[in-house]
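A short worksheet on the structure shown next.
In this view, the complex is presented without one of its protein chains, the others remaining in place.
Chain naming follows the written order as A and B, and within any one chain the residues start at number 1.
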Amino acid sequence: MSIAINITGTIQDWLMNMMPEGVANIVAMVIVALIYLAIFAVAGLYLVLLERRVAAWFQLRIGPNRVGFQGMLQTMADALKLVSKELTGTVKADKFLYNLAPYFVIISSLMALAVFPFTKEFQAFDINIGVLFLIAISSIGVIGILLGGWSSNNKFALIGAMRSGVQTISYELSIGLSLLTMVLITGSLQLSEIVEVQKNGWLIIQGHIPAVIAFMIYMIAGTAETNRAPFDMVEAESELGAGFHTEYSGMKFAYFFLAEFINMFIIAAIATTVFFGAWLSPFGITESIPWLGVFWFLAKAFILVFLMMWFRWTFPRLRVDQLLTLEWKYLLPINLVNIVIMALIVWLNMTIQF
Amino acid sequence: MSYFSNIYNGIKTLLKGMSVTGKYFLTSRKGAITQQYPDNRETLKMFERFRGEVVMPHDENNEHTCTGCQKCEIACPNGTIEIIWDRGINEETGKKKKEIDKFVYHLGLCTMCGLCIEACPTDAIVWAQNYENSVYDRTHLTKVLNEPGSKVKAGIED
Partner (left out) sequence: METTTVNTNFKSEEYFINMGPQHPATHGVLRLLLTIDGEIIKKVDPDLGYIHRSIEKMCERDSYQQIVHLTDRMDYLSSHINNEAVCLAVENALELEIPDRVQVIRTIIGELTRIASHCLWWGVMGMDVGALTTYFYGFRDREMINDIFEETCGARLTMNYNIPGGLMFDIHPNFVNRVKEFIAHFKTKLPEYDTLLTGNVIFQKRTRGVGILSKEDAISFGASGPIGRGSGYSCDVRKHHPYSAYDKVKFKEVLKTDGDAFARYQVRIQEMWESLSIVEQLIDNIPEGDYKITTRAVIKLPKGEFYQKVETARGELGVYIISTGTKNPYRLKFRSPGFSNLSLLNHIAVGGKIGDLVASMATLDLVIPDIDR
C-alpha cells in the first residue's frame, strides 16, 4: 500500500504542477471540501439506518430490511421522499432567519468534521488549538437552534428552542472541563500531538481513575449536547409537538435531522481521539499498515455511537429542571474536583505508561 | 454523604436497566416477535374459531341448509343480514313454504359479534378464517352468501 496517505498534501502537489500557486490553493480547498461533504452525507445516511436497525433489535423486532439488501437503500428512499415535499412556511415567519437557521447547524458540524485524525496524516486541518476549536464550534450550533425556534412564529417551537438553548450552553461547560482533564496529561491541544502521546498507551489507561471519571462525565454531557435521549425533552414526541423544528418540512427538516446524527458521530469521534487513541490499534498490532488506522478509528467511534443509542432506548426522559440540576449540582463539582486530582497525579508522575 | 450514595445507587440502577435491554439485543435475531407478513402467507394459519367472515357452506351438490327462518336477521344488532325470500310450493308435500332467493350479507357493517351464528337452528352459516378482506370498491363488500342455482337440502326442517 504505497499510495500516499497525506491526501491534502498529494492533491496540493498534483495541482501545483498544473496551475499557478494561488489558483491551485483554491482548487485544492474546494476539492477537499467536496470530499468532506460527501463523507458527511454518506455517513449521515448510514447512521440513520444504523439507528433504526439497532433500535429495532432492542425492541425485539427487525428493522427496515426490504429496500435494497438488508435495507441499505432505505435512507436514500427517505431522502428522495423528503426532497419531493412541499417547503411550507408560516405566513408571519421571519423569512430570512427561517431559511438561514438550518445552515448554521450544518456548517458547524462540517467544520468539526474537518479536524479529526482518521489515520496518520489523513487530517484536513491540523491546527494547534485543536481541542479548543472543537469546543468553540459546537457553540455555533446553538445559534441555529435558537434562530429556528424564534423565526417559526410558533409558541411550541419557541418553548422548545429556549429549552434546548439552556441545555446546550450548560453542558458545554462539562464537555470542556472533562476534555481539559485529559489535556493535562498530554500537555498540548493539538490533536495529532494528543495521538502521538497515546503511543505509550491510550489516555484512558494512562490517567487511570480520573480519566475514567472524566470519560463518564463526557459521555453524559455529550448525549445532552446533541439533545438525545435521555435528555431530549426538547424534541420529545409525547410532549409538545416536535420542538424547534415543528415548522420545518422537506429538505430543511432533513438538514436538522442529519445534523443531529452527525453531531452524535462527532461526540463519539472526539471521545475516541482524546480517550481511546484515535487510529492506534490496541497493543500496536497493526502498526505497520497505516491505512488500517481508518478502520480502527471508525470501529471505536461506532462502539461509542452504539453506547449512545443504548442509552436512548433504555432510559426515560429527564424533566428540564432535573436536567439542569444534574449539570450544575452534580457534574460540575465532580468535574472540578477531578481536574485537581488529575493535576496531582501528573505532578507526582503516577500515570501508567507502557 | 448521601450525595455520594445517591450517585452510586443511581448509577447502579441505570446499569441494571441497561443489562435488560442489552440481553434482548443479543438474542434479537431469534427472539423477534414480529412476523414478516407478506412473505409468510402460506404458513400463516388462523385458529379454527377465528371470526373472519360469515359464510354459508355448500356441499358437493350445491345445496345449503338455510330454510329462510330469518332468526339470524332478527338476532343481528345492526341490520347486516338481509334475506330476500318468497313463499314457494314444496314439490313433495304440495304445501307452501318459505324459500330464500338471496342471502345478502353486508361485510362492511358486520361487527363480528356472532349472534347470527348462534341463532341459526340448522347451522347454515359458519365462521370462515380469512383475514384479508380489503377491497378497492365498496360495493364488493356486499356479498350474497348463497351460490346461484343452489337449493335447500331436502328434509332439513326438523
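The rule is short, and it goes like this: a residue touches a chain if its C-beta (ideal position, glycine included) is under 8 Å from a C-beta of that chain, and two chains touch if they have at least 3 such contacts.
Not measured: the values here are computed from a predicted model.
**Q** If I consider the whole complex, including the chain that's not displayed, which of A:47, A:113, A:159 or A:213 touches that chain?
**A** A:159
**Q** Name, in rising order, the residues on chain A that touch the hidden chain in the full complex.
**A** 55, 58-61, 155-156, 159, 162-163, 166, 229-230, 232-233, 236-240, 313-322, 324
**Q** Name, in rising order, the residues on chain B that touch the hidden chain in the full complex.
**A** Answer for chain B: residues 9-10, 13-14, 16-17, 19-21, 33, 46-47, 49-51, 75, 77, 111-115, 118, 127 touch the chain left out.
One rule holds in what follows: only the chains that are shown with their structure count from here on.
**Q** Rounded to a whole Å, what is the gap between the Cα centroids of chain A and chain B?
**A** For chain A versus chain B, the centre distance works out to 53 Å.
**Q** Taking the complex as given, what residues does chain A use to touch chain B?
**A** Touching chain B from chain A are residues 54, 56-58, 60-62, 310-311, 313-315, 330.
**Q** Going by the contact rule at the top, pick out the chain B residues touching chain A in the complex.
**A** Result: residues 7, 14, 17-18, 20-22, 24-25, 28-29, 31-34, 36 of chain B touch chain A.
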